Every structure is written in structure tokens, then in C-alpha cells.
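After the C-alpha cells below, expect a handful of questions from me.
All protein chains of the complex are present and in place, except for one that has been dropped.
Our next item is subunit A:
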Amino acid sequence: SGSGVGQNRNAILVSHRQKGNPLLKHIRNVKWVFADIVCDYLLGPSSCALYISLRYHLLHPDYLYYRIRELQKNFKLRVILCHVDLEDVLKPLQEVTKTALLHDCTLLCAWSLEECGRYLETIKVYENKPADIIREQTDTDYMSRLTHALTSIRHINKTDVVTLGSSFGSLSQVMNASMEELARCPGIGEKKVKRLYDTFHEPFKRVL
């Protein structure tokens, strides 16, 4: 398997076993080439994927287990890409889930070949991408920061944020507003008033 890796660092290596899989049509954003590899798709130096369709699993319940066993422990990320192509998924999906979980594989479900292809593409494209987009974001401008903070209180929506901001002038004034002042704001009903007021005035730690 080593020969192909050096030349095609930016390509997904595809096992010859996958020849004829219609999924290959949907890998468009990344180059892919056939190679002599143990896994179905080699997505990076330490990540690989096996493809299984639930329909196929019903016919060959042992197939997945044997494929996983072949992989040995060479990879950090071992994806089982499961194409959900059945209506009645409960039993087969449960089996696939258990097999993947007990043999250190990460199960990704996709409901169409397009989606299968996209998972493969994405893992390749994001090979060196930091996790910033799924980590807590650092805010940008004042209004979105204000919205971010105030909407953490249940039932408060964006319109309320504008209303509160413009009625009280600043966040610290909103935080120190009385129930009655809050109730005077259009669109802020009794429930919201109470939620706001409690959030700001109830102590952080409730004392017994």
C-alpha cells in the first residue's frame, strides 16, 4: 500500500474492491485513485474508512467484522461509513453499531450516496483543519455579542434583545432593571420578565 501514498498525498486512495461502487461518482471535490490497500478508502496517513450498506449487511452479517479484523491497529481514525438504504433499519443498524463500537471504529451514517461521498471528501479536505468552527466561537460585533448573551436566557429572542437594548441603553442597565420597567417593554410578557429578573437577581449559588 505504501507506493501510492507518496505520489497522491492529496488524493483519496480507493481499494480495488470498491470498483463499480456508484458512490465513487460522488467524490468530486477531491482527486481519487485506485490503490492496493487493505481498507476501502485511505483518507490520510492515519485515517481510513470501510464502506458498508445496510442492505448488504443483511445478506452478509459477518462481512463487516472480517473487514475490521483485517485493518489491524494501524490507524488512529477508523470510520465505518454506513449507507442507510433500508426502511426497516432497527436490527441491522443495531448490529453494525455494536460491531463498530466494540472494535474501535467510528460509525458515520449516510442516507444517500451523495452523503457518503461527501463524508469521504470532507474528511480528506479537512485533514489539517483545526476544530474552530465547532468550538465555542469568539464573537464579533457588539450587537451579536449582546444577542449571544441575552438569548442564553430561555424565551428571549432577537427582537427582545433589540427592545431591551434600546429601552435601557446599556446591558448593565438591563441587568439592574426592575420587574415593572421590564414589563413596560413591548413584547416582553410576564414570563419573560420573570426569567430575566430571576437570571439577574437570583444569587449564582442558592444558599440552603
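In the analysis below, a contact is a pair of C-beta atoms (placed from the backbone, for glycine too) under 8 Å apart; a residue touches a chain by one contact, two chains touch by 3 or more; residues count from 1.
Just so we're on the same page, contacts and distances are computed from a predicted model.
Visitor: Out of "Polycomb group RING finger protein 3", "Proteasome core particle subunit beta 3", "60S ribosome subunit biogenesis protein NIP7 homolog" or "ERCC4 domain-containing protein", which one is the UniProt protein name for the chain not included here?
Guide: So, among "Polycomb group RING finger protein 3", "Proteasome core particle subunit beta 3", "60S ribosome subunit biogenesis protein NIP7 homolog" or "ERCC4 domain-containing protein", the name matching the hidden chain's UniProt entry is "ERCC4 domain-containing protein".
Visitor: Against the chain that's been left off, what residues of subunit A make contact? List them.
Guide: 28-29, 47, 76-79, 84, 89-90, 93-94, 97-98, 100-101, 104, 106-109, 111-115, 118-119, 121-123, 125-127, 129, 131, 133-137, 139-146, 148-150, 152-154, 158-159, 161-163, 165-166, 168-172, 175-176, 180, 183-187, 189-190, 193, 195, 198-206, 208
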